[in-house]
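As you look at this complex, bear in mind that one protein chain is not there, while each of the others sits in place.
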Amino acid sequence: MDDKIVTKGLNAYFGDVHAVKGIDIRIPKNAITAIIGPSGCGKSTLIRCMNRMHEVVRGARVTGEVLLDGRDIYGSQMDPVLVRTKVGMVFQKPNPFPTMSIYDNVVAGMRLNGEKDWKRLDATVERSLKLAALWDEVKHQLDASGVSISGGQQQRLCIARALAVQPEALLLDEPCSALDPIATAKIEDLLFDLKDKYTIVIVTHNMQQAARVADFTAFMYMGELIEFGVTKKIFENPDKELTEKYITGRFG
Amino acid sequence: MNTYEYRKLKNTLASGLALACVILALIPLVYILAGVVVKGAPALSWEFLTNRTVGTGEPGEGIGNAIVGTLLLVFYASMIGLPVGILTGIYVSEYGNNKFGTAVRFFNDVLANFPSIVVGLLAYALVVAYLNVGFSLIAGSVALSIIMIPIVANTTEEALRMVPNSLREGALALGVARWRTVLKVMLVSGRAGIVTGALLAIARIAGETAPLLLTAFYSSYWSFSPTEPIASLPLTIFRNYNSPSEVLLQQAWGAALVLIIIVLTLNIGVRLFMRQKTKKSKAVRMRWMTRLSRRD
Partner (left out) sequence: MASSKGSRLRGKPLRFGGDRIFEYTVMGVATLTLALVWLLVVRMVFDAQLSIERFGFGFLIGGDWDPNRDVYGALPFIFGTLMTTGIAVLIGVPLSIGIATYLSELAPPWLKGPLSFVVELLAAVPSVIYGLWAMYALRPVMVDTVEPFFQSALGWTPLFQGDPVGLDKFTAGIILAIMIIPTIASVSKEAMMAVPDSQREAALSIGATRYETTRIAVLTYARSGIFGACILGLGRAVGETMAVTMTIGNANRVSWSLLDPGQTMASLIANNWGEAQGLQLSALIEVGLVLFVIALLVNAFARIMVGRFMSRVPATGGGL
């Protein structure tokens, strides 16, 4: 199995705070990889390094390499803007643009690229919302404001928005933590359907979610990658004692 | 040029444009300050600061009476404006969670938005005409105090609002009288905010001209009776700004320099003081820390 994203000696800092310490991780292509660990272990910071969102915070710094299909996204010639179209992100709290309609939210990325042909835009809206399992629910109210729908629907809207720019990988930072179980289930289901075409990395503090959804799981603790492997193994027969302690709920 | 390059270009241009706006706005500021210093400094001398304005353009004129006039106007205005403003601010902050409090806040806003010339009209109507005092120091002070009151009331309310409720509740739980609590809260924790508000209000009224035009008028003499017209720095500038006489024009620039020194010193002093206080604030430091660690 190929690796879509590979990090080599990745370190991330907030000023002097060393949040991610020398991580080498290989994210397999077209699969769902979960990153678990206790609060503050650096998992959000880690995935933010994968689409160059970490550096947006003032005082934030990254050293090491992050290879997307073999090319370092932190290379001197690489523009973060382009990286972010290749690697999309969905955030913990749904953040659709409130001043835009559902339609406009989805095609926001395309419009930035100058797309004006409404036929192509329409097609994208339908395709993306279908991928995000939201089409049937909102197809008659595409004009409605992006925030007029429920939280779970907003989050799926954000997924549709991210997918509309046709990324190769999708990073999700605790996407269900603000949602109820039914909305969570809907999103987990759609992730299954997405993994054929996209590489998915999901950060979650909910171990059961990782067990349900992920093909591979990485366990992080205090900025370091403790263990990485097939989900079944991590949960049933982990190599490291620390992993076992976390899985069995001894801390975190 | 493809779309991507076009977008990058727009990005660079937009950033440059924003910076250009900042520079464009700063040019007048620098130009004014430089101008006032360059044109006003030659006028400054001990004689200039202590002689009185005569208005004839003979050499030997000074702005001594104008300086004193401004100081007196501000002083009397503060005598009225500070207590009324602070007490109103206390009321709105501590007792004002009702309809009446909202009404007071609203009227304060209305008062704050009176154009200063209209304030002059009102003070004229009240003091100069109705009370028949005529153009006078007291009329001018009343006008200035009307401008002061809403500023001081607002800043006092803000300062008290920032004091955490736990302080008040703690004092009340110990059985301290309400009025003592308010006084303590105000004098200790709210002190900085109230003082800065008062100083900013003073800086503001020191430079006001329009209301004085209609109330205090002008005087070239050393008498400072409350019921007589009085000189002031802003009006000295206004009288002489288009005068053909070189001496009188110098007088205007010199007055401008003195005025701007007073106003800027107050403003800068207040800001530096405020920044000092907030630098030490634990709340600010805590916020920074939580921001840093919010990522995981």
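Observations, loosely collected:
By letter and in written order, the chains are A and B; residue numbering begins at 1 in each of them.
The criterion applied here is as follows: a contact is a pair of C-beta atoms (placed from the backbone, for glycine too) under 8 Å apart; a residue touches a chain by one contact, two chains touch by 3 or more.
Everything quoted here is computed from the prediction, not taken from an experiment.
In the complete complex, the residue from A:Gly37, A:Gly109, A:Gly223 or A:Pro238 that touches the missing chain is A:Gly109.
Residue B:Leu87 is the one among B:Leu87, B:Leu167, B:Ala192 or B:Val247 that touches the chain not shown. Seen across the whole complex, the unshown chain contacts chain B at 7-8, 10-11, 14-15, 17-22, 24-26, 28-29, 31-32, 35-36, 39, 83-84, 87-88, 90-92, 94-96, 100, 103-104, 107-111, 113-118, 120-122, 125-126, 129-130, 146, 149-150, 153, 172-175, 177-180, 182-183, 203-204, 206-210, 213-214, 234, 237-238, 241-242, 252-253, 256, 259-260, 263-264, 267-268, 271, 275, 291. On the side of chain A, touch with the chain left out of the figure occurs at residues 51, 53, 56-58, 81-82, 84-85, 88-89, 91, 93, 95-100, 108-109, 112-113, 158, 161-162, 164-165.
In this text, only the chains that are shown with their structure count from here on.
Those residues of chain A lying in contact with chain B across their complex are 14-15, 17, 19, 39-45, 48, 57, 79, 81-82, 112-114. For chain B in complex with chain A, the residues that touch the partner chain are 3-4, 6-8, 292-293, 295-296.
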